[in-house]
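Questions regarding the structure given below will be posed in turn.
Missing here: one protein chain of the complex. Every other protein chain is in place.
Order as written gives the chain letters A, B and C; numbering starts at 1 within each chain.
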Amino acid sequence: MSSFAASPGSFHETRTEVRYAETDQMGYAHHSVAVSWFELGRVTWMRDIGCPYRDLERRGVLMPVVKLELTYHAPARFEDQLGIGTRLLELRRATVIFENKIERIEPEGRRTLLVLGRVELACVDATGKVQRMPKDLQAAFEPYLPPTSVGV
Amino acid sequence: MSSFAASPGSFHETRTEVRYAETDQMGYAHHSVAVSWFELGRVTWMRDIGCPYRDLERRGVLMPVVKLELTYHAPARFEDQLGIGTRLLELRRATVIFENKIERIEPEGRRTLLVLGRVELACVDATGKVQRMPKDLQAAFEPYLPPTSVGV
Amino acid sequence: MSSFAASPGSFHETRTEVRYAETDQMGYAHHSVAVSWFELGRVTWMRDIGCPYRDLERRGVLMPVVKLELTYHAPARFEDQLGIGTRLLELRRATVIFENKIERIEPEGRRTLLVLGRVELACVDATGKVQRMPKDLQAAFEPYLPPTSVGV
Partner (left out) sequence: MSSFAASPGSFHETRTEVRYAETDQMGYAHHSVAVSWFELGRVTWMRDIGCPYRDLERRGVLMPVVKLELTYHAPARFEDQLGIGTRLLELRRATVIFENKIERIEPEGRRTLLVLGRVELACVDATGKVQRMPKDLQAAFEPYLPPTSVGV
């Protein structure tokens, strides 16, 4: 599903399409669906860098979303082919920030920006208590920080 | 949210309304949403008979859906006020069957049938293994079986 | 569903509960669901001030979301009873900004803040072109602006 490997500072891409169930009566994909697309991009990014989120949860490391910002530039429509861009923006002691973009990809390859956003996730244990991000997770994420950014 | 107590053989009712996010580009509530409305009716029914599903799960009793049948008679539209009817139909060793109906309720009280359906749930433990329904759960459900039906 | 009338600057409240279908495997309501709760609050607010969104769309006035900001303070869990607070924050030529909060309401009445956020909507015609907000809609909204805020 993801079309190229993640690299520092650039967007990793996951492909999906707009499902009928995701549309609303305005004839667009409902705005809440972009939140799930961002998540799908993040999950694929983590799997592609060798750090599947599924395995993290099995170790008792949960990463709930604590902050969301989305700006909608153009609507997504049923059967639109989408590229979900994901890149790591910041890495802190117990939180991490991703940047996402959603683009419509026309059959001939032309792209239109639909949504831009940021997602901040916290690192918590199984009881919901905020914890420092595990060292191996931080080490796995760090190479993907943008060049100008300074990590923890 | 539920407007009257459950009684044997008759429908218990939970009220809700069609959310914008539940509509699709046909201008109706998406057909998959009826499945969640049935569930909302079931959850309220269980809470109203003194057996909250939340407490069951805490005891390690899970009730996944194993079979669904729905017939759609008329569409539900945005802001429609709905009555979710729920009644117990059958109680077996390790499964239970509910019947549900969704009706649109007009401001003046007139009702239109939108969806009819049946949901069969199994009783499983935390590992997903089918288990006999706990005796207290069966005892709590039995009084609500339809008069003509024969329980376990 | 809404428990009191809207008044300028204060939060209007719509009640709902966390549905099983809205939970995720973390055991919380999925973070994207808060976006739909905000919408449910907005829709009820509009109906309560005498301006149902359903009627607006029938006149060809659409109000797509163009910007979203959410901060998650505590998780919502299955069967939690929620209060969705909605208040008008700003009214511009062609956009409107609402503030929302989600609170868990315990049986004894105690409240816990779960989510805070802002939603900006644009006014567009049936072709998706941004248009000035209709005069009657603006007149209906204006009385609910916070006292210190200056409208268009």
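By our rule, a residue touches a chain if its C-beta (ideal position, glycine included) is under 8 Å from a C-beta of that chain, and two chains touch if they have at least 3 such contacts.
Given the structure is predicted, the values throughout are model-derived calculations rather than measurements.
Novice: Using the definition of touch stated at the top, determine which of C:His30, C:Arg47 or C:Arg87 touches the missing chain.
Specialist: Checking each option in C:His30, C:Arg47 or C:Arg87, the one touching the absent chain turns out to be C:His30.
Novice: Which residue, B:Lys67, B:Arg111 or B:Arg132, contacts the hidden chain when the whole complex is considered?
Specialist: That would be B:Lys67, which touches the missing chain.
Novice: Mind pulling the chain B residues that touch the left-out chain?
Specialist: 25-26, 28, 31-33, 35-36, 39, 57, 62, 64-72, 75, 128
Novice: List the chain C residues touching the unshown chain?
Specialist: 20-21, 23-28, 30, 32, 78
Novice: In the complete complex, the non-displayed chain touches which residues of chain A?
Specialist: The list for chain A reads 1, 17, 19-21, 35-36, 39-40, 43, 47, 52-54, 78-79.
By our rule, only the chains that are shown with their structure count from here on.
Novice: Pick same or different for copies chain A and chain B, depending on whether their interface residues overlap by over half.
Specialist: Homomeric contact, same residues on both sides for the most part.
Novice: Farthest from chain B by Cα centre, which chain is it? Let me know.
Specialist: Result for the farthest chain: A.
Novice: How far is the middle of chain B from the middle of chain C, if each middle is the mean of its Cα atoms, in Å?
Specialist: Inter-chain centre distance comes to 28 Å.
Novice: How many angstrom between the C-alpha centroids of chain B and chain A?
Specialist: It comes to 35 Å between the two C-alpha centres.
Novice: Going by the contact rule already set, what residues in chain A reach two or more other chains?
Specialist: Expected reply: 25-26, 28, 32.
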